[in-house]
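A single protein chain has been removed from this complex, and every other one stays in its place.
So, chain A:
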Amino acid sequence: MTRVSEHLNQALHDLMESDPSVHLLGEDVSDPYGGAFKVTRGLSSRFGSRVRSTPLSEGAIAGVGAGLALAGDKAIVEIMFADFVALAFDQITNFAAKSTSMYGRPVPVPLVVRCPTGGNRGYGPTHSQNPQKHFIGVPGLSLFEMTPFHDAGELFARMFGLGRPCLFFEDKVLYTRQMYRTDDLFRFELVDDVARVHLDGAGRPDCTLVTHGGLVHRTLDAMRALLLEDELVCELLVPAQLYPVPRLPGLEDAAHVCVVDDGAEGGTWAAEVATALYPRLWGRLRRPITLINSADGVIPAAPHLEREVLVQADSIRAAVREALS
């Protein structure tokens, strides 16, 4: 049994061991601290100056990462809390992503910006957000997210293989969960690159849910309650690549589709997924795709208030029931 944070840590060790051109930068990433969430533990002791604790300079460290990548190496930059990737927005969108094509020829920029996301930890409005949506539709930029079903080493290899900058989101609560484990009722398999979680032996599900890595456990809790208490069978699709939205398998005969997204309402990843699905499923859908998002509001620090703003298992369950009623 491996926790997601340990799995990520091992993947970074393996990557830096196998590829001497990989550098890692971020605030407090060096030992003995090993990063705010301990994902970089042991790396500085092992790989020396290829791992650097940086000043508090999110914009510049994203730029330094892009520079290392431009010069022929590869860089992983850790933003301590995803909220602060706002400070690196210019370097990521106006330099790193654009430089892959704005010079009239392809310029590879193998840069991965790791962003610990999400709430439900009582950290308050500036340390809890899911900023994925702000980076959707930036030419030259790909978005990925850690899930409990995808091998992190393979994801790092894929992101670097693209030769363009990628944001890699990692939910902070997911860090503490186990890899490759679902609820005892459900099993999962990878179809191409998308994890498909379903009830063993069930026929066509009443509803197909699509979500990102950080919401997997809340969605599974909802699926369990829907099955046991509402007798509704759900299936779940979890892509590791968020944008461009990949092809989601097996939706042709879906009775209903529901996209669950922890980002705040408005201009969301969920809407982007629906936009990708409508032309494909048009004429077959019986009702509009249901979008479930966190509320349009800041994320409060007090847990009882925070809970009401973020997507929770009970809000997913209620939305699915309502859509199917």
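Heads up, the rule we're going with is that a contact is a pair of C-beta atoms (placed from the backbone, for glycine too) under 8 Å apart; a residue touches a chain by one contact, two chains touch by 3 or more; residues count from 1.
One rule holds for everything that comes next: contacts and distances are computed from a predicted model.
Peer 1: When one chain of this assembly is omitted, its UniProt record names it as which of these: "ATP-binding cassette domain-containing protein", "ABC sorbitol/mannitol transporter, ATPase subunit", "3-oxoacyl-ACP reductase FabG" or "Pyruvate dehydrogenase E1 component alpha subunit"?
Peer 2: The UniProt record for the chain left out of view names it "Pyruvate dehydrogenase E1 component alpha subunit".
Peer 1: In the complete assembly, which of A:D28, A:D73 or A:D193 touches the absent chain?
Peer 2: A:D28
Peer 1: With the full complex in mind, choose from A:G67, A:P108 or A:G124 the residue touching the hidden chain.
Peer 2: A:G124
Peer 1: Determine and list the chain A residues touching the chain excluded from the picture.
Peer 2: Contact residues on chain A toward the absent chain are 27-28, 30, 32-33, 36, 53-57, 59-60, 83-84, 87, 121-127, 298, 300-305.
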